[in-house]
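Shown here: the complex without one of its protein chains, the others still in place.
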């Protein structure tokens, strides 16, 4: 850690800061320059972070040297983690596609959609029984009965189920029905939920918050691993920017960046990442090309009457076209479908 | 609501959409232009939103006419709402200052800081017993014992207490200790929490999410009012932008914008809004000048050793200076201290 | 165009607005709703834009129906435009790669780099003789002598030259040396330059501004076409967001979005789009997968000593690896190398 002092820092003040660094069991360095005094602190930066030197009135800035996450980092854990959702291995040689509607609307709707995505080659089913909605007047999901429908359809068709949990109070029930727990973008920094899900023995699908830096996504995953759950799949689903032509800006830079720094698998959600049905297929292909381990994609038997996210949901025939187009791209980058 | 169709929309398709609008009990309008067909739907837009026309493959865009919130709007409720936290009235003629440390660290720390802010003129005490922390390795608050210390100090000094609730599971306990429940920026769209807090009979201090549009903040408040809790205070605390010189970008535009559209009081948090101690005082003055109803400001007895947010916490002497500087500005815009 | 009036707009005021719309030769519609009066104006929206109704004190909002660009739009010009830079056709079946260093630093540097990129299969050479630099103390390019070196190397190796023009005063000289004129991100809304370049008979490579909406990029291109130059290639090069892990956020959503709406070819610059050498190859593959017509990529004979953009420049061996990896992806989406 590098600590830059203000020009007006006195000699005595500097001495006191050096003493605090040493007292924390770290090696302190003193680098007096012509315009600024710079201090160094070598050792475990996470210990040093506890000193909170940025609050000192004579400290101009504090520059960490190491990334603030540890368990999710490749530096400690160089090999790829493979997460199993049911029998579907995410992070291995196979590019996996998890598909389904935004929400469970009815038994027929979820069953028909599930049959369509399975027929086209999806390996798991996604749908929400609890839906985060910006407006209190929107359809918020069927809750427990939605979970039951989802479980029945999953069992009937042999598709593992991925569904969102929004509150610690619902966790036990959702975990009893799902093969993987999704933590949605709006809850990526719901730390009580992260801690609770970290204690469950179910894989987690963790979506990046819409204004979360990549580092913050990795720290949210660190919460899960620190609590004991290492079965974590990350999802890039678009970030919020000034651009209004699309609902979000899909940040595909994040895919190779994350793959280079962590051992966890990462999926792309081109549905939320664009918000526009006509952009889903090209962005799904781009995701495969830049190294994602798979997709999370919204498909609805009839998006024109969907209760949520209709504008970004594929028709079954479009999903079939997507699966057909994916094959050559996936193979071009050395993966399998 | 205005519905713009794609150029390729057929006559039959248009007819079906008009029929759906009419069937929902709304008045449908047909406006064929030279390059696009445009449909109008007059009536309650919130009903129409349930039609989800944006999912239709022949719909190019849907443009709402009315704001999506209702209960928080001045159109239905023209007079200012005054929220009482203990005996402190927020939203009336008096500009109120709620101050205190980021977190309850120890009995001495909270008591000393509370005495300092009271002496300088603060009307309520803020501090967290449950702290959202980006890293799992940061200080996350003392929880229940922090709440007890806070309550004792509040009772001793006669200061109402504002503290954050982060999870529905903690709500009963927090509500038993606090005079007002804070919902933090990261939980502004924790809808399970909003619904639960909406059922409690305690005032709520709702902070804007770091990437929330003003409209989304108002819809989060709408959740609370729709659930029955009308004692809601909004807080602008800075948004996330490309600018890295400051921790956040304080969006003061939001203050007059919100005051013109809603009846709820609004505070400014210049501590999180800047993240830099030296910017807190000028931005607090700016907040008063543009019509905020008060401040939420971080003060610590010794920020140099604070366990969190030290860099943005004022020293007690600085808080005194802030209170002295505020008076003339508050009076210049016709309010009182 | 849809005009929403404020609730307090009087009948007389509404009449006057309708009269203004009619007087402009457009068809006016009057849609009185229960909570707002909405006006419609059918006809050429670009004419209507001249009425500036948004300045009227009783107008709440103005919602355009049509895109504000015309000449760049596929609606008027459905077939793909192919732009020829020298003999290189951009926008046709072949995926084209334009490569070279950020700046011309010396005759040896540009010649060695050009030989390397040509050997690996690049179809054109890019390099700057005039460099926009954030700091006045940075290397700003060799100007005229840089142009001469570039021209000589291009002629020797048979590579067309793409180079940036930053000021109308340099336009004649740059145009005399280059096969295509680049307008950089910082000048995308330098309207004097756009107008001047629009009058030159050279192809233009127009880069998206770092905070330009896609619509604004298309309007900048519209300036060029409106001035008479239809040989325009668009470039997505990353936008500025809150994410600091990468220099910019490459917005690949823009590629299919632009291809669906305009007839102009579009390239991707993964060097500026990421700012990180290790991310260039995966993002170049993603660009090919989502439908870009080619790449603009920075390569330097020795990036470790480059005078600018070294951190994002590929080594010649990496560029060779990129070209090898591109082939299968380009063919997977039905294009050729």
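Each chain carries a letter (A, B and C) given by its place in the written order, and its residues are counted from 1.
In this text, a residue touches a chain if its C-beta (ideal position, glycine included) is under 8 Å from a C-beta of that chain, and two chains touch if they have at least 3 such contacts.
Bear in mind that the values here come from a model prediction, so they are computed numbers and not experimental data.
Contact with the undisplayed chain is limited, among B:154, B:273 or B:310, to B:273. The chain not shown here touches subunit A at positions 2, 4, 7, 29, 31, 33-36, 38, 40, 42-44, 63, 65-66, 75, 211, 240-242, 244. Residues of subunit B in touch with the missing chain: 211, 213-215, 239, 241-246, 249-257, 260, 273-274, 276, 278-279, 282-283, 285-291, 325, 328-329, 331-333. Although one chain is not shown, part of subunit C still touches it, namely residues 46, 49, 52, 54-57, 68-69, 130, 132-138, 140, 166-170, 186-187, 189-194, 209-211, 216, 219, 222-223, 226-227, 240, 277, 300, 303-311, 313, 315.
We take it that only the chains that are shown with their structure count from here on.
Remark: the per-chain Cα centre closest to the mean position of all protein Cα atoms belongs to A.
The most distant chain from subunit B is C, comparing centres defined as mean Cα coordinates. Measuring from the averaged C-alpha position of subunit A to that of subunit B gives a distance of 26 Å. Note on chain placement: the centre of subunit A and the centre of subunit C lie 31 Å apart, centres being C-alpha means. Shared contact sites, meaning residues of subunit A that touch two or more other chains, fall at 211.
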